[in-house]
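One protein chain is absent from this view; the other protein chains keep their places.
Chain naming follows the written order as A, B and C, and within any one chain the residues start at number 1.
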Amino acid sequence: MYKKRTDLALEAHEMWKESAEETANLPGVKAEEYEKEGFKVTKIEILDEQGEKELDKPRGKYITIDLGPINSRAADALQKASSVIAQELKALPLELKPDAPVLVAGLGNRNITPDAVGPKAAEYVIATRHLVTQMPNEFKGFRQVCALTPGVLGLTGVETGEIIKGVCEHINPSLVIAIDALASRRLNRLCTTVQISNTGIEPGSGVGNTRFSLTKDSLGVPVVAIGVPTVVDAVTLALDVAETAGVKDLNPDDLLKSTENPIVTPKDIDRHLCDAAKMIGYGIDFALQDNLTVSDIELFLS
Amino acid sequence: MYKKRTDLALEAHEMWKESAEETANLPGVKAEEYEKEGFKVTKIEILDEQGEKELDKPRGKYITIDLGPINSRAADALQKASSVIAQELKALPLELKPDAPVLVAGLGNRNITPDAVGPKAAEYVIATRHLVTQMPNEFKGFRQVCALTPGVLGLTGVETGEIIKGVCEHINPSLVIAIDALASRRLNRLCTTVQISNTGIEPGSGVGNTRFSLTKDSLGVPVVAIGVPTVVDAVTLALDVAETAGVKDLNPDDLLKSTENPIVTPKDIDRHLCDAAKMIGYGIDFALQDNLTVSDIELFLS
Amino acid sequence: MYKKRTDLALEAHEMWKESAEETANLPGVKAEEYEKEGFKVTKIEILDEQGEKELDKPRGKYITIDLGPINSRAADALQKASSVIAQELKALPLELKPDAPVLVAGLGNRNITPDAVGPKAAEYVIATRHLVTQMPNEFKGFRQVCALTPGVLGLTGVETGEIIKGVCEHINPSLVIAIDALASRRLNRLCTTVQISNTGIEPGSGVGNTRFSLTKDSLGVPVVAIGVPTVVDAVTLALDVAETAGVKDLNPDDLLKSTENPIVTPKDIDRHLCDAAKMIGYGIDFALQDNLTVSDIELFLS
Partner (left out) sequence: MYKKRTDLALEAHEMWKESAEETANLPGVKAEEYEKEGFKVTKIEILDEQGEKELDKPRGKYITIDLGPINSRAADALQKASSVIAQELKALPLELKPDAPVLVAGLGNRNITPDAVGPKAAEYVIATRHLVTQMPNEFKGFRQVCALTPGVLGLTGVETGEIIKGVCEHINPSLVIAIDALASRRLNRLCTTVQISNTGIEPGSGVGNTRFSLTKDSLGVPVVAIGVPTVVDAVTLALDVAETAGVKDLNPDDLLKSTENPIVTPKDIDRHLCDAAKMIGYGIDFALQDNLTVSDIELFLS
């Protein structure tokens, strides 16, 4: 049976509630909502096998931040959103070791706009490993960070997982942070939502429908995934539009049969993607380095 | 009442046939289909006021070329498609004067991918006016061509029509060719269709929903419009998916009430847009200059 | 006889002093140096025909701001540099009329990095003419501004001057501000210097060696030129290197005979050019609109 496509635990949980037409809690899943600096944060924790099955995601924590307010472009919205991302990353908590680097990987194809959020976000991550090791006095207090954009299988001929694993074996990080573009069930969540999870990345997710896994099991290192929904599939979109309008008797399997179900994205995604990438990059910088300001980051990146 | 959004006369005609559930011909409209070098060409001619009203477009010729086969990327598909575009342009016919230049204008916002087809296509148009006037012997036999990308009102503060008109008054062209991105009712037509018309551009059309008109009336010069559909609105997409699946009782007005009806585009449009832009640019070159080959064009453009 | 190529009045003046081996003042030229917010500003005023002849530039004011300190990337260097540019623009003074728009033109070829500073700077200029005329209440107090990037003759077939003049005739601006890339005699001035002048642009200057003039005479409107040196020619560079080393007996005419004298630019210009473009764009915004902050500008541009 067709299931609306989503990579967001928040939406998987929503859909369970809709299908159950229940207000009851789902056993095996803990859900929580709070506000941080004006942004709505939702935390879904999948606790056991039942929760995994119902939400079709591995157990772990999934934090979703609604960046909606960023669109209002208040003076310090970027700074605030980055700060909330940093706080939620640190609260996971991140499993860091003092002298081991963190490897940040921007996944996706930089030539396809809605798949480019990973590579773009990685551009805003300050790489410090070479500075800390070459000039330890000048960079005392900095954590070692590496930032890679491994490309996609179709263009490189190498699985992203193979590249990350090969590099991990040389630099021995204590943590991998992987940034990727996701699919959502709702157009209005695209580019306005960030999902942070401590589960890594499983095959079949994301815009590029990866076949590899980036997890503690596959890499031997904890993996935090940061994702931004940037696409929705056409059947999911049609159902979303129809349901928002109160039409409930559409059969998704009928819809699916009749179309190739292409993936779509808003026409003006270019702009919003840049904002989201910047917020994620800066958020990672704030989470990994102490006492950094936006000016400091820009100084580094120039 | 909501009408599916389309800038293609072909689709307006299709929709009339569907609504009428008739196979009869629409009075005031002449429709014709033929094949050229493997591409399907449809010619809709709106002849009178009744045709204008039914199809909601000004009277004139609308030629639609289905570039579908280009996706198979046969060795010479680009060359063939450009050649068909050139032939259809010349068959309009183009109203040219021997010593007056032709002004090609690539409309749209180059920073928004699905709106960038005009500026991108203009990059492939060979500007020759300065060459012909400065080196008349070396460029004997070449027609004078200018190629502008005037930008969009939101970024320039000047109506595109004002810029074109201002330039026309200085260079006195015999023809303006305006390239723009369009909206379609069907996802599968995006980037695979080119519409050529001798009616110019009316307010309200295109991806950017222009407020200006580029017509013989407004510019004092005949205007040929070349458009590529690159977007579809969400309600139109939902209806398209539902209808393809045989669901017929959806009320578009219900759908519309419940959503902001954002405009969407396929996720991998970047690539297809480049192909379409190149075909249009080369097609214009072939139509305006005699005995040109693809190699010649590349030599010019480098 | 070969003359070192420069578009900077500051350097023309330097070269006069060197050739004269004098410390005396040049008759017909007034020179002045001062500091503003940590940046060195030099003001050369060419007063009469003798000054014009000696410095090979039309009479008028030439203000040069040394952006050197921006390279240190102090936290607020961008803000400060933009503010100094704005102050010097306003001190020219700008000849503005309350209800007439200002037309900002970013000259040059956006596809050739060192020639792209004009088009890039124009991206940071807030276009307000359509907002002020369409929503006069919401935009009360804003000056009408237009921002164009007319392209280059080789790609458009239309002289930049024809396009600007054509648009001027439609929008009737009280002032044109033209941004262009310049040639310098010294590598270390590239991208670290801004020249503001109230003389407009004469044929033969700039990276693209324009053939048109943009002056009060040609447009009927005062023209302020803002330029950034981004290139140096190879012979000038060789002489500069040799002279800095104390070698004085090189004959430039010998050097010139033996080479095509290509134009060069620093390898990492991409980065510095973006900074310079942003500072100029913001500087124009600050000069033309009251009480604007960097945050406001970013809000507009998004």
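Just so it is clear, a contact is a pair of C-beta atoms (placed from the backbone, for glycine too) under 8 Å apart; a residue touches a chain by one contact, two chains touch by 3 or more.
These numbers come from a predicted model, not from an experiment.
**Q** For the chain that's not shown, point to the residue among A:T6, A:T42, A:S83 or A:T128 touching it.
**A** A:T128
**Q** From the list A:L148, A:I201 or A:I269, pick the residue that touches the absent chain.
**A** Among A:L148, A:I201 or A:I269, only A:L148 touches the chain that is not shown.
**Q** If the hidden chain were put back, which residues of chain C would touch it?
**A** Chain C touches the missing chain through residues 111-115, 187-188, 207, 230-231, 234-235, 237-238, 241-242, 244-247, 250, 254-260, 262-271.
**Q** Touching the missing chain, which residues of chain A?
**A** Contacting residues on chain A, toward the hidden partner: 101, 123, 127-131, 144-151, 153-159, 162-163, 165-171.
Rule of thumb we're sticking to: only the chains that are shown with their structure count from here on.
**Q** Taking CA centroids for every chain, report which one is farthest away from chain C.
**A** Centroid comparison gives A as the farthest chain from chain C.
**Q** Which integer distance in Å separates the CA centroid of chain A from that of chain B?
**A** Here chain A and chain B have centroids separated by 38 Å.
**Q** Just give me the whole-number Å value for how far the CA centre of chain B lies from that of chain C.
**A** Centres of chain B and chain C (C-alpha means) sit 38 Å apart.
**Q** Just curious, how far off is chain C from chain A if you go by their C-alpha centres, in Å?
**A** 43
**Q** Identify all positions of chain B at which a residue touches two or more other chains, and write them in rising order.
**A** Touching at least two other chains: none.
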